[in-house]
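Removed: one protein chain of the complex. Kept in place: all other protein chains.
We just call them A and B in the order they show up, numbering each chain from 1.
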Amino acid sequence: MGNRVSLFVTCIVDQLFPKVGMDMADVLERLGYQVDFPENQTCCGQPAFNSGYRDEARTVARHFLDTFESSECIVAPSGSCTSMVAHHYAELFQKEPETLERVHSLEKRIWEFSTFLTHVAGVDDVGARLDDVVTFHDSCHGLRELGIKDAPRRLLARVQGLELREMQPAEECCGFGGTFAVKFAELSGAMARTKIDAILSTGANTVVALDLSCLMQIQGALSRAGSKVRTMHLAEVLASR
Amino acid sequence: MSRDNILHRVRTALGRSAGQGVADPPPVRIRIPDVDMEQRISSMFAAIEALAGKAHRAATPEDARAFVAAAIEGKSAVASNAPFLAKCGIASLGGVRSGITDREELRGLCAAADVGITSADYALADTGSLVMISSPHEARLVSQLPPAHIAVVPRDRILTGLDELFSVLPDPAAATSSMVLITGPSRTADIEQILVRGVHGPGQITVVVVG
Partner (left out) sequence: MSVEFDRKIHNTLADANLQLAIYTATARLKEKRIETVAPDALPDYQELRTQANAVKKHTIENLDYYLEEFERNVEAHGGKVVYAKDGTEVADFVLALAKDRGARLIVKSKSMTTEELGLNERLEHQGLEAVETDLGEFIVQLAHERPYHIVAPALHLTRYDVADLFTKRLNVPRETVIEKQTAIARSVLRQKFLAADIGISGANFLVAGSGAVVLVENEGNIRLTTSTPKIHIAIAGIEKMIPRAQDLATFLKLLGRSGTGQLLTVYTSFLSGPRRAGEIDGPDEFYVVLLDNGRTRLLPDRGKRQSLYCIRCGACLNACPVYRKIGGHSFPWAYSGPIGAIITPQFMGVSHEPGLPFASSLCGACAEVCPVKIDIPKVLLELRSDVKKAEARDQRNRLEKLAFRAFAWLMTHPRLYEMAGKLAASAAPPDGSGWIRGVPAPMNIGPLRAWLSQRDLPPAPARSFREMWRRR
């Protein structure tokens, strides 16, 4: 693998949490990668797919395929978006063999950020420093569809000044679930509150995760509960000096 | 009629035709561990006790008899017609009714008895289970109706576990209308998840291994 990576920042980072994208680029550049941002990118199409609108999801997916056609290596700060591309695009194009070919090629080229660092860049220590007590939330898609459990923990373990406290349970869903969060708002809120109980029990100041959808849900619930606990994406932690 | 309709619907759904054969199913998965008898007995006892059952080792059939006699002191008991119970002299203990072959008579006795005494066709070491096969020697109700059950088993019947059982007995239906694995005393946690023993089946189970 060369040293060029393309950023797929995801629509939520682009529009709501741009600093995360900048921090991710920062970390990658410090490791010696040449980072580009294909300007035509928008979204992976997951909202449409999860809501049952497969035609619309396909439309967006085709745009994604075109946008990243010539990217050797794509890195995304999201387990769920990476999984959408790496696992669900194939489902969408079962009846289009040529597109399916392109999908299979794409599947090999896209990486969730923490996995990229540990498995492709081959590093655990990115030279980060953050004096804080944190806990880590295992985002569901990353955990169960991409098998991500150790990579972020290995990276956090090498952040100077950082103490990681595991919450019980770390693997329970925060309740975001895409449109679920608004279609079943009360239920989603109840799940969020169970999650923040677990977080608050650790005594940590900060919750770290790989997915901003989760962090938005968790921070929203923490904020509503009047808690001072903050959330940070892994990229923000790793960019800290 | 429903049979033909349903089978037809199944075939249509699966794209199969009547009388069509099948490819072989995935081979059965049977893995029998290598465990010596002393280890089996030890596992079995641990498993039974973990389930709040009782386990006792009797060196000889006479010892077994003495143990059972003490256990049923002052109680009424029904014993199955297992030859091993006769060999141990348990069938002829005072207070024990045995040798019954009439269904109604046996049911009445089992419903009234304090203790049911049986042997077992096999036992499973890893789970502490008794394997009871319905036969002229072992009726079903002896181990079901009385509130306590004592099983007296010669050690050579102890298998390592389920895999070995289904290796030794690949089709229980060839031998009997009923094979039951009994693993501990009857229990429920249906009310507030609080454990209670002895719901419909025996609340007390004692396994005596002989030899």
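Keep this in mind: contacts are C-beta pairs under 8 Å (C-beta built on N, C-alpha and C of every residue); 3 or more make two chains touch, one makes a residue touch a chain.
Keep in mind that what you see is a predicted model, and the values were worked out from it rather than measured.
One chain is not displayed; in the complete assembly it touches the shown chains A, B. Although one chain is not drawn, the whole complex shows that of A:A48, A:V103 or A:L156 it is A:A48 that touches it.
Residues 1-3, 5-7, 9-14, 16, 18, 20-23, 25-26, 28-31, 47, 81, 100-103, 106-107, 111, 126-127, 129, 134-136, 139-141, 144-145, 162-163, 165-167, 169-174, 176-194, 196, 198-202 of chain B touch the missing chain (whole complex, contact as defined above).
Touching residues on chain A toward the chain that is not drawn are 9, 11, 13-19, 21-22, 25, 37, 39-43, 45, 47-57, 59-60, 62-63, 88, 91, 140-141, 143-145, 171-173, 175-192, 194, 216-217, 219-221, 223-224.
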